[in-house]
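Working notes, structure below.
Only a single protein chain was left out; the remaining protein chains are all shown in position.
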């Protein structure tokens, strides 16, 4: 329940309009340097209210570390991260309490909790819970850096506009940092912005895809079957609200390919051998091949739109039209980019801790 | 490690060319009826050697139950399922031990195990380990049936040929049973067969997609974030060898949609309300919406092809061309169909056991 | 790591002299009534500074609920409990940083964390982390009450003074609430107080035993082997700092008995049958027999004493005598009583959630 990872374990908690959101991170090695300012910077990349292309909710997202550190180092005890909610406007949501919003978790949440769900905004289902995920990733970033491991994410598609697939994680990271929509491809960026603004003008929202790519990986990390690279990453990526598809390497395009074209031939390399191409997305038999792990994540259009939509009033049992108030994103794929990166980093950190273990066995 | 599920737990073991393959299934409620013949029938649907469209390996796949049952009922103790290997021809693989096959797990397996890996065929990475998954699903099938829950799978795409998306699990199941390639759409079936035979004639393999769909679900099953429906199912589905993409509902197509088109509006229903469309694939906020869970799984073309491919001889460090011997499938998507169904059933059974718990709390 | 339970899961965090201590509680059924005042009362029973028989550390132990509740009900989302530290005097501990205190975790903590441990007091090893356990138990108490389940604990032994074994949980609870040393046996209470005061006068500490007993249990809860009643409870009880022994029923005395005397014969009862005696401590084959679960927990004398003790100065490598400053308990068995009760309640709640599940399967 709300737990990610086996060596590095993240336990998520909090609600969109409650006191705040946070997580416990277990397994951080003692001595890991804690750079609170750098963590805050990472959080700021995800935070709403920064431009007209994202939600206007104004949250400072101020990070507080409640446990697990001493003198700016991890002690090895569970690290608790806490981000208070400031600009929660729960009154925006009151009128729709008994009128479940299409596309949101309202209806299943209501049925599951038998009416005891938190009706304020997305409650514990909210995308706001991805803030502590970003903070947790920032916490383990120094560990990854030391191990020369990098995970980057970028806006790869908005509506019908597609950017090229990227394969150099470091370059992606630099370019994304400079883009208001987290695009790595400057040619696509303008088209992305147009598509998002068009949706926004129509009081609509639009879907998109986020690409991810790591630096070249050590060979053999992962496990066959249920703890394979793809299984672990997909579980983590599908946890991000609005994700509806995940693919690695050629992914769904592999369905259209012949084996002779899809197979990645090997050539000699200093480490023994390496794949010439990387249709596999860096994973074979659940383990890393040595090539970067890469793939794409499909993000649905935001469910909250300023247009009228049909639902049912649970009190009367009658159809009613509602308009979702609140301050929302015209294209949540934009804000999903730092979250996909964070989730990839958390997966890498978990794998790194396991691999250190196995290397020394 | 090799464990699926939380209430219903499957622990997988065995190797492609060792003594056999099997699994322990924990959590089967005492009193569950054990129909060994029905389980054997299910296994037979996955088994190789049945036509020229699948591998010629001849395995009877005879199921043995080693523990956990008494008088044809589950006792509540762990049920151990065992399927001996008969037609293991490990000599086919000897020559390629130090020449990792492109697309297979050979190279990462070798690096991870420091040379101690099982070199016979796919070892513990083999698709043969999906046989116990099918057996485990057959074991819990009566439990699902009693709860009126159904999961079906079908061949939805081969190369560029696509069949329609199905939404009626019961109808799919009936039609798939009658199709040599597990197709639900009779129009597409012939085109599938042609595409597969074409690949086979070229000594090549071809990719495909498997669709899955359940019966309408109870509302509210699942959990937000890491144990959401999509997270759990994707983890399980990506464990199937050769799966490279998983999507729910509109999936990657959602990236091209506007929110006004993608949102599933609600209408009144006997249970309160129900979605009119099902772009969400039956899951909202990690929980079931009441509509069927549906989606697609991308299957890469089989890595074993009878054409020459480039690899590296690990002894000499030089490039060499190899041809993968052995008896292989021209389109593993065909044989993945009963496995996808099995995995979906195991996910349903795990959810069912949890839901019973929560219903009574 | 720091996680208790499978259906009801408690994740512990915090340090003795950091910002505070707390826990996440997962699995609390939606709708569970949250009585913050009652939870505070339970915390007050464990809190230091209440008499000369316990530590003088003055902590208000003010409980804050950070997530998981709405309108005084659990929503089903993770409940986060937080207790800030107020009277942390970390300067008391500075001088002993490199002079590990006998009986404390200092030395193993230092070696494990390679010098990055939190040197302030017991850090994350401190008995102060039992405060959130008590709060968590208070959180689930209404759930147990509704199910007519009760767990009680009492001071059963101090030094050589033993009180009688109790078998009526409700009576124990009432009497313990009225006793300054949490004794259930008024005759033993005075002798306990004398023994504790004698140790205190000698600037020493003294060991003791805490007894526990539940109300009669439903039959069949638990599991054989690693998740048996005794396995689960012992894991939880040994987590309490200073616990060095756990026994169920006759326990170590069973070693001296003959089977004919130890076996609990059955007699008819409304539920079918019941044991006449309860040497088994309420557990057979890892499952409840229907009789109360009872047993004893051995608590070592507090390691912090105001006498000089020998240790090694890690900087010089030389032997040195140290005196443990700080404000400590002459008999931690006294304050362990509400903690043992809390742990027993958390175990009961976890079992209850599982049992509801199985009952409805």
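Chains: A, B and C, in written order; residue numbering restarts at 1 for each.
Just so it is clear, a contact is a pair of C-beta atoms (placed from the backbone, for glycine too) under 8 Å apart; a residue touches a chain by one contact, two chains touch by 3 or more.
It should be emphasised that the depicted structure is a prediction, and the values quoted were computed from it without experimental measurement.
Asks: Check the options C:102, C:142 or C:180 and report the residue that touches the missing chain.
Replies: For the chain that is not drawn, the touching residue is C:102.
Asks: Out of C:76, C:207, C:292 or C:338, which is the one that touches the chain we can't see?
Replies: Within the whole complex, the residue contacting the unshown chain is C:207.
Asks: Could you please point out the chain C residues that touch the chain left off the display?
Replies: Residues of chain C in touch with the missing chain: 1-4, 12, 100, 102-105, 107-113, 122, 124-125, 129, 157-160, 199, 202, 204-209, 219-228, 230-232, 234-239, 241, 243-252, 254-260, 262-268, 272-273, 275-276, 279-281, 284-290, 296, 298-305, 307, 309-312, 314, 317-319, 333, 358.
Asks: Name every residue on chain B in touch with the hidden partner chain.
Replies: Within chain B, the residues that touch the unshown chain are 1-2, 9, 11-15, 18-22, 24, 26-27, 30-31, 66-68, 70, 73-80, 82, 112-120, 123-124.
The rule is simple: only the chains that are shown with their structure count from here on.
Asks: Taking each chain's centre as the mean of its CA atoms, which one is farthest from the centre of chain B?
Replies: The chain lying farthest from chain B is C.
Asks: Starting from the mean Cα coordinates of chain A and chain C, work out the distance between those two points in Å.
Replies: The answer is 39 Å.
Asks: Counting in whole Å, what is the centre-to-centre distance of chain A and chain B, each centre being its mean C-alpha position?
Replies: 26
Asks: Identify all positions of chain C at which a residue touches two or more other chains, and write them in rising order.
Replies: 77
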